[in-house]
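With one protein chain withheld, the remaining protein chains of the complex are depicted in position.
Per-chain numbering from 1; labels A and B assigned in written order.
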Amino acid sequence: MASNELTLDTAGVASDDTPEATRRLSAGVKASLYLLCAYVAIALFSPLLVGDYTTINTGQRLQPPGVEHWFGTDHLGREIFARSLVGTRTSLMVGVTVAAFATVFGVLIGLYAGFFRMADRIVMGLMDGLMAIPGVLLAIALASLLGGNLITLIVAITVPEIPRMARLTRSVVLSLREQSFVVAAVSIGTSTPKILFRHILPNAVGTLSVQATYVGAAAILTESVLSFLGVGIPPEVPSWGNIMAVGRQYFQLAPWIVGFPGLFLCLLVLAVNLLGDSLRDRLDPRTNIRSDL
Amino acid sequence: MSHPQVVLKVEDLSVSFGAGVERFSAVRGISFDIAAGKTLCLVGESGSGKSVSAMALLGLLPPASTSIQARRITLHGESLLDMRPSRMREVRGGEIAFIFQDPMTSLNPALTVGFQITEAIRLHRKESAGAARRLALDMLERVRISDGAQRLECYPHQLSGGMRQRVMIAMALACRPKVLIADEPTTALDVTVQAQILALIDELKHEFGTAVLLITHDFGVVAEMADEVAIMYAGEIVESGPVSDIFDAPSHGYTAGLLAALPKAREGQRLVEIPGSLPRRGRPQTGCVFAPRCAFSTQDCQVAQPVPVQLTAGHTTRCMNHTTIRLGPVAQAEVAHG
Partner (left out) sequence: MAEHALVEVEDVTRQYRLDWRRKVRAVDGVSLSLHAGETLSLVGESGCGKSTLARLILRLEAPDQGRIRLAGEDITTLSGAALRERRRLMQMIFQDPYACLDPRMTAGDIVREPLDNYHIGTPPQRRAAVHDLMDRVGLRRDYVSRYPYELSGGQRQRLGIARALALKPKVLLADEPVSALDVSIRAQVINLLVDLQKEYGIAILLVSHDIDVVAHVSHRIAIMYVGRIVETGPAARVLSHPLHPYTRALLDAVPVAHPRLRRARQLIEGDVPSPVDPPSGCRFHPRCPMATARCSSEVPLLKMVEHDRSVACHLVAPHHPMSPPETQERAT
């Protein structure tokens, strides 16, 4: 009565193609992953490894890079190598925390706005307003009100990033909402929260996690800028930004003070962005197979 | 009756993608001819390789990853294999025209319809702008688009699906090509519009003497339009012949199965199913590629590679059991259910 599906091995046409092709990673992606692992290791272990990075040693001022001081020293004789490595902690912490909070809040707001038409206009209007606030100015304002420390810095960078995540989530939700599997979920009696968190969100994770990596990279850059301007991390705690801030004055005498932290920053942001790009390529549903020869 | 001239001759065409382990043969050794003023319907389901075959003829597949081989592909005797790129550009659109399934994506949305038609004309017929415009208007009239002058200034999104397809036909036939390849030209259209477009293609074909290669999965379209039919399955042509022969005396398990699966065939009764689905890509085939799903298959079918058998003039099949299948519909149904 029913078809002979039972006697035939009839897996779908698509199954052969997807797994192998996407498992191979390009060289660039592999490199960025290794690089990121290296950065994480540095962030975790650096204070133990590099010894002293705070002591002022005026006898060793402005030493160029050499055998004794690999990246040279700054105007107070502190080792650039040590300080750069420790600065990794700040950058990674800021990057990850901002990405995490901006994502959580942005996604919740975006889910709500995308799914409930009534809320959409109001919420998105609020988000537009928020996006209009420049991060740097907000950081300066918060720093002057509450004192410049890591918390205010993170808040100042996160707040303008939330609308970006919210907007993206909302647009993904809007398109997913019209897919027939969501309509099907409604017709089989699935409750709205379940539709949002069981159907829509898991299918949006791909796009959203890519954006989260970009948010992280942007946050790292912003923190450096803010520290450079003096409204970020206070100078006792090394951050690439504030190392470079100092180095700016001595740029002609000792370019390595700006050079090495800058290089660290470049490579980290590059690695994060490369990772984001490769995630996007792998998770883009359009690369999944539709065999219509 | 005069024998119409063969315009396009394809012999033993194979197309494969990728290389090494991932090599996939989309088309395996197909052959067909199309004569002037005649329609050959290339019939198959998704994955049969019908669209790939057509695109391979015109070099429309990405060259880097595609390998096209054939004993012969000739247009009026001129070989299309390894043709000079400059000559191929002349052939494409000028002598062999292509109509796609979805006119929305095959017309440039940023250019007016008039621009696109006259561009095609000027490219292939070297006419002046004024002469090209007159020709375009003439073609629009022939495809029954009223207010031609006004329509020339329209953008594709301002026209309905049926009208866009007419514009495609106008563009394709404006240069009086010798061959028209239409890949599922009506699948995206409503029934009433589909009928108009098919009738139009037929009419213009007779008027211009164009050879038409019509790719479809719809047997209704085949019944309406075809002079000759070639049935494709998993990259091979399994049966080919004059349209009445195919309908009256299908001689391959797949053809018989397709015809029996049509709702028209079984009013009120259970439809005859074709169990299973296409074979997985890349799995090497011993024996007939359709055998696992065939209602008529025997032990031999799984083992021996079927060879083309000439049944009558023009009717060829690649089936060892064609005599059984040709017994007729009643016998076929009995075998299928038994």
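Some points to look at:
One rule holds in what follows: a residue touches a chain if its C-beta (ideal position, glycine included) is under 8 Å from a C-beta of that chain, and two chains touch if they have at least 3 such contacts.
For clarity, every value in this text was computed on a predicted model and none was experimentally measured.
Of the listed residues A:119, A:186, A:253 or A:266, the one in contact with the hidden chain in the full complex is A:186.
From the set B:69, B:160, B:286 or B:312, the residue in touch with the chain omitted from the display is B:160, counting the whole complex. In the complete complex, the hidden chain is touched by one of B:10, B:117 or B:198, namely B:198.
Residues of chain A that touch the chain left out of the display are 1-3, 5-6, 10-15, 18, 179-181, 183-191, 194, 199, 202-203, 285, 288-290. The set of chain B residues touching the chain not shown comprises 45-46, 144, 160-163, 190-196, 198-199, 217-221, 223-224, 226, 243-244, 247, 257-258, 261-268, 270-275, 277-278.
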